[in-house]
Structure formats: structure tokens, C-alpha cells
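One structure below.
With one protein chain held back, the other chains of the complex are shown just where they sit.
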Amino acid sequence: MNSFWNRFSRNKSAVLGLFILGLVVFMASIAGLIYPDDPFLYSRFPLSGPGVNGFLLGSDSIGRDVASGIAHGAKTSLLIGLIATLAAVFIGVIFGAFAGYYGGLVDDVLMRITEVFQTIPSFVFAILLVAIMKPSIESVVIAITVVSWPAVARLVRGEFLALKNREFVQACHTLGMGDVRIMMAEILPNCLSPIIVIGSLMVATAILIESGLAFLGLGDPNVMSWGFQISDGRSMLRVAWWICTFPGIAILITVLAINLVGEGLNDALNPRLRERN
Amino acid sequence: MNRSSKILRYVAKRLIQGIPIILAIVVMNFFLLNLAEGDAVDVLAGEAGSATPEYMEEMRKKFGLDKPLPVQLAVYLKNVVQLDLGRSHRHDMPVTELIVDRLWPTLLLMTSTIMLAVGFGILLGLFAAINLNTWKDAMISVFALITYATPLFWVGLMMIILFSIKNDWFPTSGMENSAAFYEGFDRVKDIAHHLVLPTITLSLFYLALYTRMMRASMLEQYGQDYVITARAKGLTERRITFVHVLRNALLPVVTMAGVQVGALIGGSVIVESVFAWPGLGMLAFESLFARDLNLLLGIFLLSSVLVVAVNLVVDIIYCFLDPRIEVN
Partner (left out) sequence: MTNTLLTISNLDISLPEGSERSLAVENLCVDLAPGETLCIVGESGSGKSLTARALMGLLPAPHVRVSKGSINFCGEDLIQASERRLREIRGSEISMIFQEPMTALNPVMTIGTQIDEIFRYHVAMPAKERRQRAIQLLEDVQLPDPEKIVSAYPHELSGGQRQRAMIAMALSLEPKIIIADEPTTALDVTTQAQILKLISDMQALHKTGVLFITHDFGVVADIADRVAVMQNGRVVETGSVDEVLNRPEHDYTKKLISSVPSLIPRPPRTRSADVVLAVQNVQKTFGDGKSFFGFGKPNRVVHAVKNVSLELCRGETLGVVGESGSGKSTLARCIIRLLENDSGKIMLDGINLCDLNRKEMRPWRAKIQMIFQDPYASLNPRVKVGQIIAQGPMIQGANKKEAEARTRELLEIVGLDERAFNRYPHEFSGGQRQRIGIARALALDPEILVADEPVSALDVSIQAQILKLLDEIRERMNLSMVFITHDLRVAAQVCDRLAVMRYGEIVETGVTGQIFNAPQHSYTRDLLAAVPGQKWDR
């Protein structure tokens, strides 16, 4: 664990990413303290510029505080990203593990299914799913999960395919070990690194998908989010640039930070790749 | 057997592999249709209540909704094969017709985006790899990192603020200035003018993606044994980079270009709705607002077919780049 941190911290931009991500998480967790009011609460001062009328980052067309929206929206984005990723990793690992380990017909069937899901344009599919299920936090999480798991399944399948023929797995067979134990206790721990890396990058993608959905009006109407703010400010683009700009920067910084952390994890967990540079 | 007939066989094989995928998507479409609230006819005819009860009854009969689910599925399949995807209540037109109308602006946008993103991505990645660990490499990497993390719609809006509102260089929306009634070359110029911002917006993300991939792929190939052989033969670094390494490094990038087409269609929904580009994406956005689910499903189906088709083209290109293809 210590050597892992040493390797991770050697990558300066990853440490920076982790720091920024920490700040965003911190902001999300204290949003209720610094902005105790409902972020949907409107005021008498619509379209105030940044710094005007006591609005740090301005207010929108009906006088809602942009800064408050960003702070509360952080929670939405991070939670959706995290939950959808966990669910996608769970499904993907199960699909990939069975396909890769058993091969043959099981592999064929599972991989054909995965292939169908991978062929479908994922964002269009997410739009469709949310539109059918009616926009809500749950439907957004489900939609992101449904479009994200195939990447994990393919990765895990590849790892299992490669590892199941390794001699240490064959040795387990000669000892009479059962399949489930071989899969979970012997093979899975050996492919945790790439799963962690792809998972961290998927959180970033999930946040981007969520904001895109919200921008198209498919966010949960009762929950403040960055995409909702941008979509709402779009019609005011000519008169109030700040409504769209600041939430966009928030997304950019968060996603960037997560990507940096993901790359740092990749370097730290796969020393092989690092040596090349 | 010679190489070209091998490739032909391979293409035929891939074509046949594409059919079950499309079939599966059609079946899924059918179930999504059933998943939506109300029965399929409510969706098909539209939920806005524009259809008369007589019309609905007629539709129910036509789709055999009084019959069990498998029969309904069969009827649906038959209709899809005949390119009948039902009607759009909002536009009061057959879905197929609407989609075909809106297809070519999207194809135009996607083609220009792919060319820009893949072309520049490969160039930038190559350039970064050649100048590894210099400020040029660092600049490119930072640029790629940031664009990779920026939401498309936000880029589009910022583009509009910068290039249309602050500086009146490019139009904010639409595909052409229909009030001007341009013809011939003037029309082409007008469309190209409108195309600039949406293309740049949509390509930025993929540009970043291909740049990163190309750079990584080049570095990976530089580490291979055949590079040492090439050096040991006394070849120049130039030849090693541009002939030996480049061709090998392109392979994964080409594969990726195919994989990303689906995402590109998703991105075009956002970009088209930001710039009011009258393509499939804009149509999807409109149908969302009107809750015109049947139209949305039609667009979904067509874009899936498009992905399958593009992947096939990419596979064929790959065949020509990689002589080992028959081994896999």
C-alpha cells in the first residue's frame, strides 16, 4: 500500500487531480452548510452578473444563485457518477468473468449480447431510456449503467481469457479447487488493477453523460445539477454568459481531476507501462 | 487463395455477423416500445391526443395488438423489414420519410467531424510522440487532457459566445441561410460557413481522444523489437518512424475510429441541438420535447444500423492495413 502511494505520488498531475477532486467532494458535502437554502429558490434579482447583488457567480433568469446551484449540483454529479459506475462494474465483471472463464457457448452468448449493447450508440440509447422511463435520478443512473457496462465486460473477459490459461490457475484445477473460488479468489484479484482504472475513468464519463442528459432536459426536474443549469441558461446566452459558463467550468474541472487520478492509478498499478516513458 | 478474394470472404462474413446484431436491436426496440406507458399504439399514434379513436383502433388492428406478444413482435419485424416505422404524430408524417429527410445533414456533419478529428488526431499524436517529453508534447497533452474533459454542449455554447456573439464570424444556428436563396456554389459556401462551428465543437472531444491514442500507440510501437532491427539495419529515424512505426501504430487507432462512431452519433444529438443543425440529432431533440417516442425509436434504430455499417467499412480498411487479419 505504501509503495502504491509512492508510485502514485510520483505522478505530480495525478496528485493535483486528487487534490482538486478532494475539493469538489468537500464542496459537495458542505453545500448544505454554505447554501442552506434550496438552490431552486428564486430571488428578486434575476440576471445579476458575478459579484452583483451578493451573487458570487451571478444569478439566472429568475434570480436563482448560480454558485449555490454549482455547490448543490456537485453532489448530484458525483453521486450519479459513482453509483452508475459501481453498478456497471458489477454487471460488467459478472458478464466478463463468466464469458472469459467458461469460453465456448457461454462466451458466445454473453459476448453477442455485449456486442449488441456496444454497437448501439450509447448516448442515444441513454436518451431513449430516460425518455421512456421519465426523467428522474433513478432513470438517469439506470440509463448510464446500461450504456457503460459493456466496456467493463469486454475488459474483464479479456483478462479472464488471458489468466485462465496461466499455470497458477491450472495448478488450482489440479488441486481440485472449484470454479467459483478460482474465479473470485484466484483470477479476479489479478485483474483488479485494470478494473479500478477503467472504473475511475467511467466515473468521469458518467458525469459527462449525466450533464448531457440534463442539458437535453432529461435531468431530474427536482434535483439541481450542472447540466440543468447550463440548459436553463442557454436561452440567456446573449445577455448572461455566466449562467452557462461557471457550471461548465465546474464539470470541466471535476472530469479533468478524475481523469488525472485515473491516469495516475494506471501508472501506479501497471508499473510495466510506466517504464516505457 | 489470393488476398482479394480472402478479403471478400471476410467482408461477407462480417456482413452476416452484422445481421443478428441489427435483428437484436430491432427486437429491443420493440420491447422498449412496449415498456413505454400505455400500449404501443398510444406511443405510435402519439400521446398528445391528436389521433382520433377510430384511427387508434385501426392502428391497433394493423399492429395486431389484440394478439399475443410474439405475434406482435412478428408483425413489428415485418413492418421494419418493409421500412415501415409508423408515423410521427408531431410531424404527421411517416417516420421513415422524416428520418431520410434529415439523414444527410447528419452524415455531412459526421463526415467532416471524422475527417477533422481522425486526421488532426493522428497528426498531433504523431507530432507529440516524435517530440516526446518536450514542451510541444506537453502542450499537446495538456490540450488533449482538457478537451477530453469538456462537455460538448458547453464547448458549443462557448463557441457561440466567442465566435457568433462577441465576434460575428460564424452563424449561431441552422445549416443555411434560407432567406438568401443561394444557389450553386454560393449555397455550398453558405453551408460550409454554417458547418464550421458544429464540426469544430463535435470534433474537439474525438480529436483529443485520437491524439492520446495515437501518441500512446506510437510509444508502444517504439518499444517493439522490430524497431531495434530497423535501427540495426542502419535506417534513419525518419524512415523508422514514418514507415515502420507509423503503420503499426495506426492499427489500433483505426479500430478505435470505428468503435467511436456510436459515440459520435450521440455527440451529434447535443451539437445539433446547440446549433439547431437540422439533422437526425436535432430531430431527436425535437421528438424528446414533443414526447414523440416512436420517432425517437426510429432514429435510434437507424443510428444503430449506421454504426454497424461504419464498423464494416472500418473492418475493410483494417484488412488492407494489417496483413495478419486472417490469423485472427
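By letter and in written order, the chains are A and B; residue numbering begins at 1 in each of them.
The rule is simple: a residue touches a chain if its C-beta (ideal position, glycine included) is under 8 Å from a C-beta of that chain, and two chains touch if they have at least 3 such contacts.
The model shown is predicted, which means the values in this text are computed figures rather than measured ones.
> Let's see if you follow the contact definition: name the visible chains touching the chain that is missing.
Computed over the complete complex, the missing chain touches A, B.
> For a quick check of understanding: of B:M214, B:A230 or B:M282, which residue touches the chain that isn't displayed?
B:A230
> Kindly state which of the options A:A87, A:L161, A:M177 or A:M236 is in contact with the chain not pictured.
Of the candidates A:A87, A:L161, A:M177 or A:M236, A:M177 is in touch with the missing chain.
> Which positions on subunit B touch the chain that was left off?
Answer for subunit B: residues 1, 9-10, 12-13, 16, 224-226, 228-236, 239, 243-244, 247-248, 251, 321-324, 327 touch the chain left out.
> Touching residues of subunit A against the unshown chain: what are they?
Residue positions of subunit A that touch the missing chain: 166-177, 186, 189-190.
Rule of thumb we're sticking to: only the chains that are shown with their structure count from here on.
> Suppose each chain is reduced to the average of its Cα coordinates; what separation in Å results between subunit A and subunit B?
Comparing mean C-alpha positions, subunit B is 22 Å from subunit A.
> Using the touch rule from the top, collect the residues of subunit A that touch subunit B in their complex.
Subunit A reaches subunit B through residues 112-113, 115-116, 118-129, 131-132, 204, 208, 211-212, 215-218, 227, 230-231, 234, 237-238, 241, 244-245, 248, 251-253, 255-256, 259-260, 276-277.
> Would you pull the subunit B residues touching subunit A in the complex into a rising list?
So the residues of subunit B touching subunit A come out as 20-21, 24-25, 28, 32, 35-36, 132-133, 145-146, 148-154, 157-158, 160-161, 165, 219-220, 223, 259, 261-263, 265-267, 269-270, 273-274, 284-285, 288-289, 291, 293, 296-297, 299-300, 303-304, 307-308, 311.
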